[in-house]
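Only one protein chain is missing from this complex, and each of the others stays in its spot.
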Amino acid sequence: MAKSKFEYVREFESSDRCLPNTWMVVRLDGKGFHKFADKHNFEKPNDKNALSLMNEAAKSVMKEFKEITLAYGQSDEFSFLIRRDHDLYNRRSSKISTIICSLFTSAYVFHWDHCMVGKTLLYPPCFDGRVILYPDEKNVRDYFSWRQADCHINNLYNTTFWNLVLKGGITNQQAEERLCKTVSGDKNEILFSQFGINYNNEPEMFRKGTVVYRPKDRSKRSSNVNVEHIDIINDAFWLEHPHLLNKIRE
Amino acid sequence: MAKSKFEYVREFESSDRCLPNTWMVVRLDGKGFHKFADKHNFEKPNDKNALSLMNEAAKSVMKEFKEITLAYGQSDEFSFLIRRDHDLYNRRSSKISTIICSLFTSAYVFHWDHCMVGKTLLYPPCFDGRVILYPDEKNVRDYFSWRQADCHINNLYNTTFWNLVLKGGITNQQAEERLCKTVSGDKNEILFSQFGINYNNEPEMFRKGTVVYRPKDRSKRSSNVNVEHIDIINDAFWLEHPHLLNKIRE
Amino acid sequence: MAKSKFEYVREFESSDRCLPNTWMVVRLDGKGFHKFADKHNFEKPNDKNALSLMNEAAKSVMKEFKEITLAYGQSDEFSFLIRRDHDLYNRRSSKISTIICSLFTSAYVFHWDHCMVGKTLLYPPCFDGRVILYPDEKNVRDYFSWRQADCHINNLYNTTFWNLVLKGGITNQQAEERLCKTVSGDKNEILFSQFGINYNNEPEMFRKGTVVYRPKDRSKRSSNVNVEHIDIINDAFWLEHPHLLNKIRE
Partner (left out) sequence: MAKSKFEYVREFESSDRCLPNTWMVVRLDGKGFHKFADKHNFEKPNDKNALSLMNEAAKSVMKEFKEITLAYGQSDEFSFLIRRDHDLYNRRSSKISTIICSLFTSAYVFHWDHCMVGKTLLYPPCFDGRVILYPDEKNVRDYFSWRQADCHINNLYNTTFWNLVLKGGITNQQAEERLCKTVSGDKNEILFSQFGINYNNEPEMFRKGTVVYRPKDRSKRSSNVNVEHIDIINDAFWLEHPHLLNKIRE
């Protein structure tokens, strides 16, 4: 039972420390969520409860990890931002990505009954995660702009697609063909002329995704976070909350 | 809303492909499980239901990932073995570790009510995970020997400790001092002389941990796995199941 | 002059330790050697002196690093094999690749006058290097087979090309077009019918490249190495020198 003669196997563990002084983004993505949404009858194109559940899970993560100042979610993904000066778990990449991914998943299942009223969870859902490093503040803003632009593009498509199918009475394939090669303007036009929908009046949660951030005032309970569905591509949000990106030294 | 001008941020994602032709072990560890066990009144030194829940979660993982042929669990940890010739997720380390960690966590919460009869889950539990690469079969066996030897050492200690505290009526600190510098023989002797316990008669699940493996006969449902509490340090297990480590080429 | 307030910058150095128990191959490649060969009037298609200089440089490396048991070179490249059980520089990848690359380059310039009789070195030549890990012996043999097969393919092409140009009196471009889409048999035929050359009688140094290996008998000076131009794709070489790949344990 000598443990020692086996312990050499620990030397095969490799170091994966993230470069110091870089912003860390941890992005989680649902695995097989197309099927998961179908099996659990998620509303098309957006299931408000399912999105709220994602947000609950994100809040659980931010409650646990004060190093996370900002998170952004849309569809079945969520991105968490860790400040460049933090030393969470000695900046070990796999430790950080697995723990955040695990806690998010855990909270998702934990809060299911509360958010998905009347729906039974049929099997355990699963997310993957990764850490991405960004050396400066512009990179960080561009990252979140990329995700929010992605939200817009996908949601406009999905909103048009499902109106065509659910109200327009055409098949999935026909809708796909109809939207093939259309630009944003075309989709807005279809929504308006055919279904009387002004896309800009759609719920902001669907159009903008969800921004969860830690307010500056730390006199409140430090686990306090704001949840908003607002634009983070333009300057306004960042000017209003300069503490989110400011370097610590200055 | 030009997505393209932001998309350069994808180039900051790094490749973390695992070296081909090496065995991959994914080890998960409970985060803060000391506290978690206390809050949920786990039985000391071993909570049979909690261990069964770990095993259920491991089975869920192996049901999903056929590339995993063997898993070993003890206490709040579980290790999964992926064959050297598999190409799961193009062998991307963070993808593999986060998905397995997420699915295990998810299943742990999902199966809680079934296994932990009558106990309410108070908050979402969380695991971390890592991938370790082993170039040859001897390394793999030594890895699992290391974990099973660790199980033995810890369980003998914990069994003695909690008998001293719960039946012997001394404090945690006194028990700690009593066991300080004792060797295995001393602890066996304390158990036997003071509490009439022959350690070797303790349940094998506690002494050996849990081995989950895929049997060779694939005529059965391929998601079929065996769950046993047996020795994997000596040769017998590996000789009986040579398919678990054999190279594919021969 | 406080050094300490700057020393934090050391933490930005990352660990790049190679996985233990894997074979390390360090391959060096000449940078811009096409131009270098032209400027120094290397003989076409093979300059015996220049190849000998490569071999001298390789021997210098092996004289310094006893951990290297085998090296193989052809054209402007050389590959060095470090045993899986060695711990050279704590297996740090960048340390190993830069030092071997630096020493090889240094020896190449150092021995220039001796090997390249009567030719002046016009400017400093340069090599790049990389470390590649191979988990088992079959991978290692396949690696060296890959390089020797590459030597054969290139040398047959180059021999035919330069005979067409230098003796056949056609232009480089015409020779290129002539060889485009030919297979090995075609090139052999061109050499034989047009230039009376039996490719198999060409010098082995050109056809096989150069194998440098440490003989088993360590009673001689330990820096002793053999230099041969022989086949290492088939089994014969490896059966004759089993110590080159045998694991240390057994």
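By letter and in written order, the chains are A, B and C; residue numbering begins at 1 in each of them.
We adopt the following convention: a residue touches a chain if its C-beta (ideal position, glycine included) is under 8 Å from a C-beta of that chain, and two chains touch if they have at least 3 such contacts.
Since the model is a prediction, treat every value here as computed from it, not as a measurement.
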Residue, one of C:Phe110, C:Tyr157, C:Phe195 or C:Trp238, that touches the chain absent here: C:Phe110
Contact partner of the left-out chain, one of C:Ser94, C:Asn172 or C:Ser223: C:Ser94
Hidden partner chain, touching residue among A:Glu7, A:Glu56 or A:Asp136: A:Asp136
Hidden partner interface residues of chain C, rising order: 1-3, 5-10, 12-14, 16, 28, 31, 60, 64, 93-95, 97-99, 101-110, 121, 123-134, 139, 142-143, 145-146, 149-150, 152-153, 184, 233
In chain A, positions touching the absent partner: 19-22, 84, 133-136, 138-139, 249
In chain B, positions touching the absent partner: 11-12, 14-15, 17, 19-21
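By definition in this document, only the chains that are shown with their structure count from here on.
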Superposition of chain B upon chain C: rotation angle, C-alpha, nearest 5 degrees: 180
Whole-Å gap between the CA centroids of chain B and chain C: 46
Mean-CA-position distance for chain B and chain A (Å): 30
Numbers and ranges of chain C residues touching at least 2 other chains: 19-21
